[in-house]
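A single protein chain has been omitted from the complex, and every remaining protein chain is retained in its original position.
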Amino acid sequence: MTENRHAALGLSDEKVLEMYRTMLLARRIDERMWLLNRAGKIPFVISCQGQEAAQVGAAYALDNEKDYIAPYYRDMGVVLRFGMTTQELMLSAFAKAEDPNSGGRQMPGHFGQKKNRIITGSSPVTTQVPHAVGVALASKMQKKDFVTFVTLGEGSSNQGDFHEGANFAGVHKLPVIIMVENNRYAISVPLKKQLACENVSDRAKGYGMPGVTVDGNDPIEVYKVVKEAADRAREGKGPSLIETVCYRLTAHSSDDDQRQYRTEEDLAEGKAHDPIMRFSNYLKELNILTSELEEKMQNDIMAEIDEATEYAEQAPYAAPEHALKYVYAEQEEV
Amino acid sequence: MTENRHAALGLSDEKVLEMYRTMLLARRIDERMWLLNRAGKIPFVISCQGQEAAQVGAAYALDNEKDYIAPYYRDMGVVLRFGMTTQELMLSAFAKAEDPNSGGRQMPGHFGQKKNRIITGSSPVTTQVPHAVGVALASKMQKKDFVTFVTLGEGSSNQGDFHEGANFAGVHKLPVIIMVENNRYAISVPLKKQLACENVSDRAKGYGMPGVTVDGNDPIEVYKVVKEAADRAREGKGPSLIETVCYRLTAHSSDDDQRQYRTEEDLAEGKAHDPIMRFSNYLKELNILTSELEEKMQNDIMAEIDEATEYAEQAPYAAPEHALKYVYAEQEEV
Amino acid sequence: MAVLSYIDAITLAMKEEMERDERVFILGEDVGRKGGVFKATNGLYEQFGEDRVIDTPLAESAIAGVGIGAAMYGLRPIAEMQFADFIMPAVNQIVSEAAKVRYRSNNDWNCPMVIRAPFGGGVHGALYHSQSVEAVFANQPGLKIVIPSTPYDAKGLLKAAIRDDDPVLFFEHKRAYRLIKGEVPDDDYTIEIGKADVKREGDDITVITYGLGVHFALQAAERIEKDGISAHILDLRTIYPLDQEAIIEAAKKTGKVLLITEDTKEGSVMSEVAAIIAEYALFDLDAPIKRLAGPDVPAMPYAPTMEKFFMISPEKVEQAMRELAAF
Partner (left out) sequence: MAVLSYIDAITLAMKEEMERDERVFILGEDVGRKGGVFKATNGLYEQFGEDRVIDTPLAESAIAGVGIGAAMYGLRPIAEMQFADFIMPAVNQIVSEAAKVRYRSNNDWNCPMVIRAPFGGGVHGALYHSQSVEAVFANQPGLKIVIPSTPYDAKGLLKAAIRDDDPVLFFEHKRAYRLIKGEVPDDDYTIEIGKADVKREGDDITVITYGLGVHFALQAAERIEKDGISAHILDLRTIYPLDQEAIIEAAKKTGKVLLITEDTKEGSVMSEVAAIIAEYALFDLDAPIKRLAGPDVPAMPYAPTMEKFFMISPEKVEQAMRELAAF
C-alpha cells in the first residue's frame, strides 16, 4: 500500500489536492499555449512541462503572502501559486496591453508582478540570482522575516552570476533559497557537457551552504526540502541550494525541435516519469483523489483556460506609441 | 632531527638550493622595488612577499621549457623560474621601453613574455582563468603534452570567471592547474568576508576536479601537489584546483596602508611564518645550506639587483608616439 | 555562382575556412549537434567532429575567455554568442582582454579571434532577442566590428575576419538570415575589413547605413527614383573603426546625408558617422545631417504594435529619404 508521506510534513489532504490542481492547471495552460502557437496565434511558448512537481512543491513550501520569488521562464507552477491568474498568463502569451508582467513588452515566461512579489525577470539567464540575493539582503537589513526564492536551470548554474550570487549569500548568511531545476538539458546540450560534477548541489559546499538533490518529479519531496530551507532562512541560518532532478517533456521552446538531439528512449523515459501522472496516482492510491474529482477538476480547468484564452485573444494590444513610455520615472517624461 | 622531505619527491639538493635562491631573489627584488617606490623612483609596487614558497614550489613542479603559465600580479617567483630576468623585472618596474612584458605600457606585475610562454595579463582579476583554460584546450586539441598553470588570489576566486573557467576545464577535462594563493586578504577584506566555505579548494568538487589545500609557506608541499596535478594533467586526467595558504607580508600595494585594517598580532603572525626563513632553516638543518653559502647567495643577488636597477633606471622610456603603435597588426597600420 | 541565403553564406565561409586551416574551430552554445539555434553551424559538427565544433557550457564569459586563450596560443577560434543580447556577460573578456592583448603586450601576444552573434529585430524577439549591441563596443580600439548586409559580403568578410590577426566582432542580422539572398561565388575570396562599399550610385541624397538598413534603403531608392530622386547608398560594412574616407566622400557627393541605424538613436554608431562628416565635410553640406534610428527606449517590445513602432522599415526609410530630398 502507498504510504502517506505528506501528512507528516503538515500537509493536509486539501492542501495536496490543491497542489495537484495547480500542477494540472500549469500543465493544461502550457499545452494550450502550444496549440495556440501551432495555430499561429501566439509567436512563442516555453514550457513548464515535466517540472510542475518541483515548482508547485517548492511554491507551497513558501509563504505566498510574504515571500519574494524570482522565478525563471519555466516556472508557471510557481507563479500560479503566488497569485498570477490563468487569464494573466494568457494575456502575456498574447502580448496584450493588460499583461501584468510587461504589458506585452516581453515574451511569455518573463514573469513579474509586484503585488504578488514576483520579481521582474529578463531573458539573459541567471541574472536573477544576484537579484534574489539583493532582496534577501534587504530582508535581513530591514529585519523582515520573508524568504526569497530563486530558480534557474542546471545549464544556467554555469554562469558567473550563479557563483557570485551564491557566494554573496553565503558570506552574508542571507535568507535565500536557490533552486536549480535540473531537466538534464540546456536547449540541446546534455548535462554531462554542462557540468563535470555529479550533482549541481555539489556546488553548495563552496558557498558554505547546505546543498541537496531531490527527485523533482515528487512534489512532496520537494516541498519537504524547500520547507526546511525556508525554515532555516527564517531562523537566520542562511541560504540553501536545492537541485530538483526531472525531465524536460517538451522541446526547449516552440522554436526548437528536440528530436534533432534526443533519442526516442530518452524522450520515452521522460514521459514515463511524468510528475502529473505520478502525483495523480499517489493521491488516488490514498483515496484523496478520485477519478470523478479529477474529471471535475479537469473540466473546471479547461473552462478556466477557455475563458482566459478567449479574453486574452480579444484584449487589445498596447498602442504603438506606448513603446515610448516608462523608460524613466513618469515625472521625468513630462 | 629535521626530515628530508624533498628527496622522496625526486628533488635533488641542488634543486632545492636553486629553489631557495629563486625565493630569495624574488624577495630581494620585491624589497628593492619598495625602496625605489619610497624614494619616488617608481610609482607602484605590488608584492610577492610571503607567497614565494607557493610560487617557487609550484613553478619548479612544472616544465619551464614547455608549460604555459598565466600568472597573477604577485607571481614574481613563478616568472623568475620561467625565465624572466631580474633586469627585465626592473625594466618593468621603471616602465621602460625595453620591458618585455609591455614595453612600459603596463604597471609592474602585469606579466607577459611569449618566448617564455608567460601569457600576457591584465589588471581585472581572474580573467586569466578562462585564458589558461583556452590554452589548455589548444593543448588538448593539438595533442600536445604541455600543461597550463594559472594563479589568482582567494578574493578573486569569487569572480564569475573563476567559476566559468573551472567548469569549462572540468567538463572538457583539460590539462590545466588552477592555483589559488590564499593570503587571507583581498586588499582590506578578510577571508571570512570573501568566502563562506572553509577552504577555497571546497569548490573543486563542483567542477568535477580534485581540490587540495596546502601550506603555502612550504615549497616542498606545494611542489608535491602541483607535481601530482601536472602529472594528472599530462596523463589526460584533467584539471586540478590547488589552494596554498599563506600570509601577505606587505600592504596590498604601495598605495595601501594595511595598518588601517590589520592588527599587530595578525601582522606578527605573518612574519613568524615567513617562508624564506622557514625554508632557509630547513635547508640549514639538513646541511644543504650553510651560512656562508647563504651569504654568498645574498651577495650575488644584491649585485644582480644593483646592476639591474642601474640598467633599468638608465634605460630610455618609449617615445611618446609609441603610444600609437600595436593597436592592430602592423600591416594594417600602414 | 550560386544564389545563397545570408545565413548559408556564413555557414559556407566557416566550412571553407575550417577546411583550409585546421587551427580554425567553433565554440558556443548549441553550435554542435543542433547546428546552432539559427542553424548557422549546420553540418559542421558532422563534418569536423565535436573537437572542432564545441558545444560549450552555458557561460558567455567563458566562451569568450576560453576563445581568447586559444587564440593567444595560436588557434583561430570562432565563438558564437547565441544572441547578441547575450554577449553582455562577456563584455569584460572582450573589452578588457581581447581588445587589449596586442597593445598591452607591446605586440608580443595577439588575439586572432572572431565572435559571431545574431542581432537585430523585427522577428518577435522582444527586448532580449532583438537588440543592436554594436554601440557598446564601437568605442574600443583594438576591436574591429563587422556587419555585413549581403550574402556576398557576409562570406567574404567572415573569411577575412577569421584570417585577421586581431579580434573581430561579427554581427549578423537575424532577420536577414533567410530573408536576404544573393549570388555568392564558389571561389575563395575575402573582403577587406575596414572598407565601406557603395551599394548604389546616386546624386541627390546620400544614405549611409549597414545591415538590414541597406536593403530598406535600396528598396526605398527604387521607389523614389520614380519621382526623380537619385539616392547614393553607402554600406559601412565595418562599423568600427569606420572608413572615414568613404564616409566623407559619400557625404560630399550629394551634400544631403541621411544616416540610418536600427539601434536606438542617442550614442549609436551613426553619431560617430555624423561627427566625422561634421568635422571633415561640413562645408559641403546642404542640409542638416539627419538620423533615422530606433526610439531611445531600452529595446524592442514583443507586442506587434510596439515592435513595428520601434523597428525601421522600408516605408520609414522612404519617408525620411523623401523629406531629405525635399529639404
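A few points about this structure:
Residue numbering begins at 1 within each chain, and the chains themselves are lettered A, B and C in the order written.
FYI, a contact is a pair of C-beta atoms (placed from the backbone, for glycine too) under 8 Å apart; a residue touches a chain by one contact, two chains touch by 3 or more.
From a predicted model like this one, the values you see are computed outputs, not experimental measurements.
Taking the complete complex into account, the chain left out of view touches A, B, C. Remark: the omitted chain is touched by one listed residue; of A:135, A:230, A:245 or A:276 this is A:135. Touching the missing chain, out of A:124, A:155 or A:238, is residue A:124. The missing chain lies against chain B, touching residues 43-44, 95-97, 102-107, 110, 122-125, 155-156, 158-161, 186-189, 193-195, 255-256, 260-261, 317-324, 327.
Even with one chain removed from view, chain A keeps its contact list with that chain: residues 68, 70, 99-103, 105-106, 110, 112-114, 119-120, 122, 124, 127, 129-139, 141-142, 160-161, 163-165, 167-168, 171-172, 325-330, 332.
Mapped onto chain C, contacts with the missing chain fall at residues 61, 85, 88-89, 91-92, 95-96, 99-100, 103-104, 127-128, 135-142, 240-242, 263-264, 266-272, 274-275, 277-280, 282-283, 285, 287-291, 296-299.
Convention: only the chains that are shown with their structure count from here on.
The chain with its Cα centre farthest from the Cα centre of chain A is B. The mean-CA centres of chain B and chain C are about 41 angstrom from one another, to the nearest whole unit.
In chain C, the residues that reach two or more other chains under the touch definition are 56-57, 59, 61-62, 89. The residues of chain B that reach two or more other chains are 160-161, 163-164, 167, 171, listed in rising order.
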